[in-house]
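Below you'll find the structure I mean.
What you see is the complex with one protein chain gone and the rest in place.
Going in written order, the chains are labelled A and B, and every chain counts its residues from 1.
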Amino acid sequence: MPIFVVALSWLFTERELWAHFSTVLLPNLISATMVLLIGVGLGVTLLGTLLAYLVVMVEFPGRRWLEWALFLPFAIPAYVLAFVYLGVFDYSGYVQVWMREVLGLPGFDIRTGPWAIILTFVLVFYPYVYMMVRASFKRQKINIIEAGQLLGASPLRVFFKISLPMARPAVAAGLLVTLMETLADFGVVSLFNFDTFTTAIYSAWGDFRSIEVAAQLASLLVLVAFFLIFFEKKARGQAKYYSNDVSNKKPYYVLGFVGWLISLFVFCVFMLSFAMPMLQLIIWGWASMGEEWSVKYVDLIISTSVLTTLAALITVSIATILALPSRCKRNSPWLKSLISMATLGYALPGSIMAVGLLYGINQVSAISVYFGGQSINHIIFGSIALLLFAYVSRFMAIGYSSIKASAEQIKPVFTQSARLLGASYLRLIWKIYLPMMMPGVLAGGLLVAVDVMKELPATYLLRPFGWDTLAVQVYELSAEGLFERAAIPALIMVLFGAVLMLIFQLLDQKSSKNL
Amino acid sequence: MLSVNHLSIVYQTTQVLSEFDLSLATGDIFALTGDSGSGKSSALRFIAGLDEAQSGRVILDGKQLSNNGVHNIAPELREIGMVFQDYALFPHMNIKKNIAFGIHYLSNNKQKARIEELLLMIGLEGVEKKYPHQLSGGEQQRVALARALAPSPKLLLLDEPFSSLDKSLQEQLVLQVRDILKKTNVTSILVTHDKREATIFADKVGMIENKQLTIN
Partner (left out) sequence: MNIKTWAPSTLALALTVSSIGIAQAKSEDSVTVYSSRKEHLIKPLFVSFTKDTGIKVMYLTGKSGALIERLKLEGKNTKADMFMTVDAGNLWYAATQGLFQAVQTQTLESNIPSHLRDPKGLWTGLSVRARTIVYSTERVNPTDLSTYENLADSKWAGRLCLRTSKKIYTKSLVASMIYHHSKNRAGDIISGWVNNLAAIPNAKDSHIMNAIVSGQCDVGLVNTYYFARLIAQNPNVPLKLFWANQDTTGVHVNVSGAGVIKYAPNTKGAIKLLEWLSSAKAQAIYASLNKEYPANQNVASDEVVSSWGLFKQDKMNLAQTGILQADAVKLMQIKGYR
């Protein structure tokens, strides 16, 4: 529905303002956004895949806990990480002060050029790729790899010729999610003062009060997202890889010096993306504990939990239904486009999506009033249904891609044998599809839950009274420059995310034990 | 008991089968051979109701299951069992649940009795609690057979069930499975490209040549 509203905007153009945007801002925005997407895309693909490969295929010191720890950065909101990075690495941060005073190097503005922001996004978003590719590597039969080894292939060759091609759908899925998240981001780009499409949309709406131009720009964004989805489909290719052997045996044992080198590398990524920001948050949080901590956090935690749980359950249920392998050979094209539409919401910035929703509901109300009915605005605005709807639309893509990936692992032969054993479609879903998709469903649920927990703009706009979340609290404090106090809700969020991941880990081990 | 008539299968532009006919009596064990790619699996999949065809009729036990290449009765209602080349045991279920899958409508006690009976028959008592990946290839294949036989199908289709096993195991298993089928008196079609295997196993051997069936 928001997409629909956005598309309609082209009918009502404001020519003068559109001209200002298209001549003054757009040329730079397009190139800047492209550079950002390409840089972030390359970065997360390399880092996420490499890390996933290392933890799944190689045994090295400390692997067991690093494999788990590498998920953790995902629990920190992107803007919080960006904030910490700026504080640590920019001109006045510890690192540059040390470099100037001890090494005598000149200082510089790390926000110049796209490098710093690309690196930030990579460190923030690599867990998407890591998570999906890791699951895919885990499903690769060890004997396929061993066959490659026995044929005399070097580890590098095995990686490029066997492991990577087989994980391609997962890489593509993780990449898609990352790029859409990057497109929709507002927090990180604001902190770096880096102009993207999203910035322009906010300007059109906030400065020029033009919902129309904002929606026109948003529709361009959706167009980009459309291309991304299209390319992802292409990248997945026709190939389907079915494999159901999970083995904890690692094809490569690297102890000795190289093993420690690998440990060091993985550990550095973990330090940079999680431990260092956490340390900073803990230092801040410690200083402001007495001032900030109060019983209101009980409320914040409850509303965050309820919203997170409900949104994840609804999203995952719908995504699962959409992703179920169809019993016939082909999905109808109608269904396919419906799914594409449902997943596009991920590329829309949260507040644009939220405003689109408000407008849509207002239109429905207007129609209802026109026919002598009542306005439904106040009913809808006062309930969490609207907020949940926004979450579901926005995060459908991420739930869906994870679940779809696991549905694609189900060999047709399982469907066929179950049917020949007399299973009805419902029984087929219940006994075969759902259990076999469960790892993907859990992963999707986790990703959605953590994303909902971190979500700010839609929550901020659409929440009813008394539904403040931890993310809202982080924003309110940090927007006023009270970073020390903002560290408290941020830390609780990370803790929350860590608990979610722990639950996920346990369920995942259980459900994928025999798959 | 089973009759297949006028079966023609075309993929895109290549004709795989043309006017294929086959009829079997109750309890027959039939082996279907032919070169790789000659359309053996395609024929089985049509009989099972999994894929449609250009033309073809299937009558089983007096019931018309398919006509004009279209299926009147869905696979799950056909009472046809099938054993696949790579067994297709459900990886998330233990052996007991795998075998029970097709007979869930029976009471627990009856299910249990049937499973024990089948496991005894295939010589694998006591594996109920194990998961498929904990069994060897030959064992998995026998479980797949037990699973297919559990609901007492009218017709059993076996698509190269022995080809991924090693030679010595193959010989042994071919005879064992034959005995089981004889004991249960189920009408069966075995697809294999191995002529020797076909003659050991079956009462009647047919071969696909020039898109049609010739019975030796």
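Simple rule for what comes next: a contact is a pair of C-beta atoms (placed from the backbone, for glycine too) under 8 Å apart; a residue touches a chain by one contact, two chains touch by 3 or more.
Just so we're clear, the structure is a prediction, and the values are computed from it rather than from any experiment.
For the chain that does not appear, the touching partners among the shown chains are A. The residue touching the chain not shown here, chosen from A:191, A:390 or A:405, is A:191.
Residue A:358 is the one among A:358, A:407 or A:449 that touches the chain not shown.
Touch with the hidden chain on the side of chain A covers residues 20, 24-25, 86, 90-92, 96-97, 107, 109, 111-112, 190-193, 195, 199, 202-203, 205-209, 306, 309-310, 313-314, 316-317, 351, 354-355, 358-359, 361-362, 375, 377-378, 381-385, 388, 430, 434, 460-461, 463-468, 472-473, 476-477, 479-482, 485.
The rule is simple: only the chains that are shown with their structure count from here on.
Computed centre separation for the pair chain A/chain B is 46 angstrom, with centres defined by C-alpha atoms. Listed in rising order, the residues of chain B touching chain A in the complex are 48, 50, 74-82, 84, 86, 88, 90-93, 101-102, 104, 131-133, 147-148, 150-151. By the touch criterion stated above, chain A contacts chain B in their complex at residues 244-245, 411, 413-414, 416-424, 427, 431-432, 435-436, 511, 514-515.
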